[in-house]
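Just dropping this structure here.
The complex appears here without one of its protein chains, the remainder shown in place.
For clarity, chains are labelled A and B in written order, and residue numbers in each chain start from 1.
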Amino acid sequence: MSTTIKPELMDYDEVIERFDPVMGLEVHVELNTNSKMFCGCATGFGAPANTQVCPVCLGLPGALPVVNKKAIEGAIRIGLALNCEIAQWCRFARKNYFYPDMPKNFQTSQYDEPIAFNGYLDVPIETDEGIQIFRVDIERAHMEEDTGKTSHQGGATGRIHGADYSIVDYNRAGIPLIEVVTKPITGAGKYAPAVARAYVNMLRDLLRALGVSDVRMDQGSLRCDANVSLRPSADAPLGTRTETKNVNSLRSIEKAIRFEMQRQAVVLAAGGTITQETRHWHEDTNLTTSGRSKSDAEDYRYFPEPDLVPIAPARQWVEELRATLPEPPTVRRARLQEAWGVNDTEMDSIINAGALDLVVATIAAGADDASARKWWLGELSRTANDQGVELSDLAISPADIVAVETLIAAGTINDKLAREVIAGVLAGEGSPDQVVAARGLGIVSDDSSLLAAIEEAIAAAPDIAEKIRSGKVQAAGAIVGAVMKSTRGQADAAKVRSLLFAHLGVDESA
Amino acid sequence: MSETPKISADDVAHLASLARIDIPADRLGYYAEQLEVILGAVAKVSEVAGDDVPATSHPQPLTNVFREDIVQPSLTAQQALSGAPSVEDERFRVPRILDEEQ
Partner (left out) sequence: MADLIHKTAAELAAVVASGEASAVEVAQAHLNRIGAVDGAVHAFLHVDTDGALAAAAAVDAKRAAGDKLGPLAGVPLGLKDVMCMKDIPTTCGSKILEGWRPPYDATVTARLKAAGIVILGKTNMDEFAMGSSTEHSAYGPTHNPWDLERIPGGSGGGSSACLAAFEAPLSIGTDTGGSIRQPAAVTATVGVKPTYGAVSRYGLIALASSLDQAGPCARTVLDAAMLHQVIAGYDPHDSTSLTDPVADMVSAAGTRDLTGMKIGVVKELGGEGYQSGVRQRFTEALEILSGLGAEIIEVSCPHFDYALAAYYLILPSECSSNLAKFDGMRYGVRAGDDGESSVEQVMARTRAAGFGEEVTRRIILGTYALSAGYYDAYYGSAQKIRTLIQRDFDDAFARVDVLVSPTAPTTAFKLGEKLDDPLAMYLNDIATIPANLAGTPGMSLPIGLAPEDNLPVGIQIMAPARKDERMYAVGGALEAALLARWGAPILTQARAL
């Protein structure tokens, strides 16, 4: 069980030359229902141990499950969003095995009758030929219950190996889970790790948009197990796969799959065989290690759960739920891209900057799309990068941006002053209007003040005034510049120019 | 399956392991014999129904029994732990686990 010896890895390009990778991804989604899957216990995180349990989720003798309707809705909506068929009739099944985190020593799940099946998710990935759409086929999405949490005591690492005993908290036992299982993902070739990452990323966005889960990989409300196998070529039969658990971030998924490909390649190239087993990803050392072998595979003795009756979602109900689905991300992106008239590269930047929702919200609040994009991708993205935070973490809202634009349109400030206003908002000085007032950033609109400044500037540079009078209108720039400087930029340059010409009695349009 | 299945002591040992029951080695044969006799008597079930007969898993034709997603009172930790053979830190203390989680 040593975790420090790094196995031999084949160079990635060589792996791709010699093998065809196949993946299978299993994602568990914790639903954000108020109560558990089969009982009314609360689901909130962080409660004191064993205070959110009842006879049902504690598996006490005599207790019986009753299905949470909201969980069914969540399962159906997820299935629909993944373009799945929703079962006309399905049942729960018991998956029988013994483990201390499972109070009944069986998990109530679904076996051969999942509630949703045969779907797909189209995932855009970046390839050498530009962005390509990769279709990940979904085998099924089914409902099950989560287990309790064991804490291993007495060992050095807090993991099972070396522990003296364990202590169990059943607060999480019975939380509703949806398991989404892909069909074997083939044809990804060298992009396999990227496909896996993009798939989970997209799935996460989808689930977030559905509002069914917190989808926090770091908190365990979204968990991914990655299955990887290699075969000599795309028409060879599937190789033996390993399952890697503990991949807790998008980066880990990509790295773990890549690692497994490289590790398995060495074994196969040497004429060895892959052990079908569960492996554990280590984020700190960037490698997978072997768990217990699955050669002594558990016989789960599945049979239909007799304490629960079949689920037969009426087609009308399914359609009602379909109407609640948000626009799929790819469709939304395409629609907005067309509406804004921007190209792929610019759209990519908006999305990669995490600005899409903010831009949309700013437009909804009253700005035009070009201005909205300009601010979020320009000044604010720069600021976010400088501060090392996400765009959405900045202390400025879409409504604030609209206020800034309104001030510009009214002539109260100009673009340059607007940046100062935004800096003031970010610093917590108040709303744009308040910042303008407090800092005195308003453009000078009073003609007499401007004239005074103009006369001052002329007085300081009489020869320039002479040039202007004689027809060299370009020379006006210097006077205007001087006035802008003396007013600390709080003047409308065009207006200064007009006043200057009027003052000198020169026709501007000459 | 018309002939009586043979059940060996090893078969019983495997089943006992799946079922987490320690059956002493000298009792495995005893259970094996009895299992054979009982299976012999019940094996005829596989001969009766054709493929066209559906299985009945639930006696009453109920479907779609749900409850609303409303929180109900839980047990207190004291009640939950009241029958526990061993408790530590408000949790159920269990002997060391060998198997990785499924």
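A few notes on this one:
In the analysis below, contacts are C-beta pairs under 8 Å (C-beta built on N, C-alpha and C of every residue); 3 or more make two chains touch, one makes a residue touch a chain.
What you see is a predicted model, and the numbers here were worked out from it, not measured in a lab.
Touch with the chain that is not drawn comes from one residue among A:Asp307, A:Asp368, A:Glu390 or A:Asp447, which is A:Asp307. Among the residues A:Ala47, A:Val66 or A:Leu250, only A:Val66 touches the chain that is left out of the figure. Interface note: of A:Phe106, A:Phe134, A:Trp375 or A:Phe501, the residue touching the hidden chain in the full complex is A:Phe106. Contact between chain A and the unshown chain involves residues 55, 58-67, 94, 96, 98, 100, 103-106, 164-166, 168, 299, 301-303, 306-309.
For chain B, the residues touching the chain absent from view are 1, 7, 11-12, 15-23, 31, 34-35, 37-39, 41-46, 48-49, 53-60, 62, 65, 67, 75, 79-80, 82-86, 92, 94-99.
To be clear about the criterion, only the chains that are shown with their structure count from here on.
If you check the complex, the residues on chain A that touch chain B are 33-35, 39-42, 48-55, 58, 66-72, 89, 91, 97-101, 105, 147, 150-154, 160, 163-170, 278, 280, 291-292, 298-299, 301, 303-304, 306, 308-313. Those residues of chain B that touch chain A in the shared complex are 18, 20, 57-58, 60, 62-77, 80-81, 88-102.
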